[in-house]
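Every protein chain but one is kept in place in this view of the complex.
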Amino acid sequence: MKTILTALVTIGLLAGSAWASDETPTALSNKEAIDLVQTHANYLWTLIAAALVFFMQAGFAMVEAGFTRAKNAVNILMKNLMDFSMGSLIYWAIGFGLMFGASATGWFGTSSFFLADFSPDGDPWVLAFWMFQVVFAATAATIVSGAMAERTKFTGYLLYSIFVCGLIYPIFGSWAWGSLYKGSGWLEALGFIDFAGSTVVHSVGGWAALAGAIVLGPRLGKYRSDGSMRPIPGHNMPLAALGVFILWLGWFGFNPGSTTTADKSIAMIFVNTNLAAATGAVFALITSWFKFGKPEVSMSLNGALAGLVGITAGCANVSPISAVIIGAVAGVLVVFSVLLLDKIRIDDPVGAVSVHGVCGAWGTLAAGIFNIGGTTAGIIGVQLLGIGACFAWTFTTAFIMFKLIDKTVGLRVSPEEEIEGLDSLEHAGNAYPDFEVSSI
Amino acid sequence: MKTILTALVTIGLLAGSAWASDETPTALSNKEAIDLVQTHANYLWTLIAAALVFFMQAGFAMVEAGFTRAKNAVNILMKNLMDFSMGSLIYWAIGFGLMFGASATGWFGTSSFFLADFSPDGDPWVLAFWMFQVVFAATAATIVSGAMAERTKFTGYLLYSIFVCGLIYPIFGSWAWGSLYKGSGWLEALGFIDFAGSTVVHSVGGWAALAGAIVLGPRLGKYRSDGSMRPIPGHNMPLAALGVFILWLGWFGFNPGSTTTADKSIAMIFVNTNLAAATGAVFALITSWFKFGKPEVSMSLNGALAGLVGITAGCANVSPISAVIIGAVAGVLVVFSVLLLDKIRIDDPVGAVSVHGVCGAWGTLAAGIFNIGGTTAGIIGVQLLGIGACFAWTFTTAFIMFKLIDKTVGLRVSPEEEIEGLDSLEHAGNAYPDFEVSSI
Partner (left out) sequence: MKTILTALVTIGLLAGSAWASDETPTALSNKEAIDLVQTHANYLWTLIAAALVFFMQAGFAMVEAGFTRAKNAVNILMKNLMDFSMGSLIYWAIGFGLMFGASATGWFGTSSFFLADFSPDGDPWVLAFWMFQVVFAATAATIVSGAMAERTKFTGYLLYSIFVCGLIYPIFGSWAWGSLYKGSGWLEALGFIDFAGSTVVHSVGGWAALAGAIVLGPRLGKYRSDGSMRPIPGHNMPLAALGVFILWLGWFGFNPGSTTTADKSIAMIFVNTNLAAATGAVFALITSWFKFGKPEVSMSLNGALAGLVGITAGCANVSPISAVIIGAVAGVLVVFSVLLLDKIRIDDPVGAVSVHGVCGAWGTLAAGIFNIGGTTAGIIGVQLLGIGACFAWTFTTAFIMFKLIDKTVGLRVSPEEEIEGLDSLEHAGNAYPDFEVSSI
């Protein structure tokens, strides 16, 4: 014990030695003092928004657990906890530097790994900015767990989340959102509009989810040889609904927080975000009512998320009435996309590909179409280029990665494990030991 | 596909054409710059508070689902999702204009429909203010779903929420909170005190809930012909408790956010809100312990909500010690009110009428009684007038509306459906398909 303590003190002395005490501000002019107070407000807003976006992890965990079976609930909770935890570490070590480090080429950054360029004498803005970005990176990773639920090996999943947060997400991000330092991404340089990440975050998550679902194949018994499909309902609708409300709340950090500035512009972003979500829910309700004859709960919940994903790219540069249109289209689109995926036998238990991939693409296009500064064929072209580049990069790299994981540590659990449930065999514990659970 | 795209681009061009680019601030004097930073703080606070109040939707959904039976859980979640979603749209189209548009008469506003008076060249405050108000409107609507739970047709409920968010709530609101533009409400002009809406929001919800519960009648089997009552316990107490904690959190947006200003005054409002909630819970616990011999969980949870509703009107103009008294009275009152409603055979599954209607009236009266600026018979008179006007307007219009819905699309499900559960027949899905559920 004493040697451990001595060792820790030594590490501490080393870690601490490079650090000076807090700067004491010298007398400021009024102009400088005003700027400083505004800067404080910007820090406050960015970090509170980051906390809201962090909370989306709880939302995803509840949605994904609620929309899948009780026998796999522990597994999906563990994945959500771990992709955020491991994602935080890998994004700190590598991802942030690749995404926002100084970029000479426009294709990736090469500084700011391990937040090494931060010193306490210097400006802590990089820390506030990192905090906001790490929760975005984890969002992209988390999206995938839903589409791959109920059949993925835990070790394979852990590997996956390292690659997404460390490489796939940040490299695409650097193309569209450029550098915190000098240099800018090549898509950004072309004028690509994706204010808060319909493409950068949601489509990246959605297309990686698509690759994962394809490499994994459908759950046992999902698609029958006679061409029919077995519906596998989620086990806990109150949790799923809670998750959607949490996500909606978190989006009030995700979209307006992307200003990283506390100014008047956040008001319109709040309003657009809320209107698109509401319209998405209403239109998915209507669409599902027409298609299935009953107002369907999982479609309505996904409709709200579809509206939110759809408005993410354009939330700062479309009018409220455009937000209503964008949300309505997203709400319809998500229902048809879910049906289409089932038709081509891609099994996505929670609808992640449709919500995040498809509606992310729609939202990015819509940000060009409804741009309040006016739209041109050129703008539409760049938006389509960004959408295409995102699909090409993400689907390809994710597909290769999942294939590699599959060939090495393995991506899918055994059929016995899948039937028994992942919780008892992968995690030696069940989500609800006091209840009779009969999920098959 | 190409024609749809072309059409959307055309709409986009039209929608965008009226919009100029962002204003660039010219050189500001120090005075103006200071004001601007304070204004930014006000936007920030108002919008963060709106996000907290939005989250109350999750709280209501969990409380209402938890306090009712498993067989109707999907239905209540759908109602909560939909009254917020449809409410957002109708309040955007009509409600906000009726409530806060320019009011020549003091009885309703006549501008700002569809947020049409907002232009990007102008002041976006109307958007921040709308965002804060829309979550209030939806709160009023949501309150009703609990009292009408487990027996209301989904289509009838959707119609209802349109009327409440579009007409009943905003018109009463315009009397008490007046206009964002010129003109003020007639109650406001008399000096009516209802800072954050004990009457404007909660009593409106509560009295509409009362009308709904009366028109619907009690759940099958609730009141027996021998005069006895069958307790129908809620199916999920952890969800209900979570919901109450979420509502308590949301109230820290609801009450102090009603300043729409980031200044020192919010501190006392936070403290008052918290003390009243805590005292409400403690006194409901004690009262239920005396009445039933055991510390009852649903009464204690409702006691916290009763305290919160009670302090809402006076949170900014009573002292912390008055907040304690107000919360204590509310905590006792809610228990007796629940018992009284059962005695007169009005079936309110979650206690919404008692919590929001009765304690809302108490809180409004208390805001006059404990006014820190002093109280007079005149003040008490105006408070009583406001309470009475709210009951008369809301109960009457809601009663007529529910009768009309009942006669047309129908308000109540069939007895078969009620016994089977609303989830399987109205929504073709159950909340917990993997569990043995035995709710009768």
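Observations on the structure shown:
Labels for the chains are A and B, by order of writing; each one numbers its residues from 1.
We take it that a residue touches a chain if its C-beta (ideal position, glycine included) is under 8 Å from a C-beta of that chain, and two chains touch if they have at least 3 such contacts.
It should be emphasised that the depicted structure is a prediction, and the values quoted were computed from it without experimental measurement.
Within the set B:Lys71, B:Arg151 or B:His202, the residue that contacts the chain not displayed is B:Lys71. Checked against the full complex, the one of A:Ala41, A:Ile94 or A:Ala140 touching the unshown chain is A:Ala41. Residues of subunit B in contact with the chain left out of this view: 30-31, 34, 37-38, 41, 44-45, 48, 52, 69-71, 233-238, 241-242, 244-246, 248-249, 252-253, 256, 262-268, 270-271, 274-275, 277-279, 281-282, 285, 292-298, 300-301, 304, 318-322, 324-325, 329, 365-366, 368-375, 380, 432, 435-439.
By the touch criterion stated above, the residues of subunit A touching the omitted chain are 8-9, 11-13, 15-17, 19, 21-22, 30, 33-34, 37, 39-41, 43-44, 47-48, 50-51, 54-55, 57-58, 61-62, 65-66, 73-74, 77-78, 80-82, 84-89, 92, 114-115, 118, 120, 123-125, 127-128, 130-131, 134, 154, 236, 239, 242, 426-436.
By definition in this document, only the chains that are shown with their structure count from here on.
Measuring from the averaged C-alpha position of subunit A to that of subunit B gives a distance of 31 Å.
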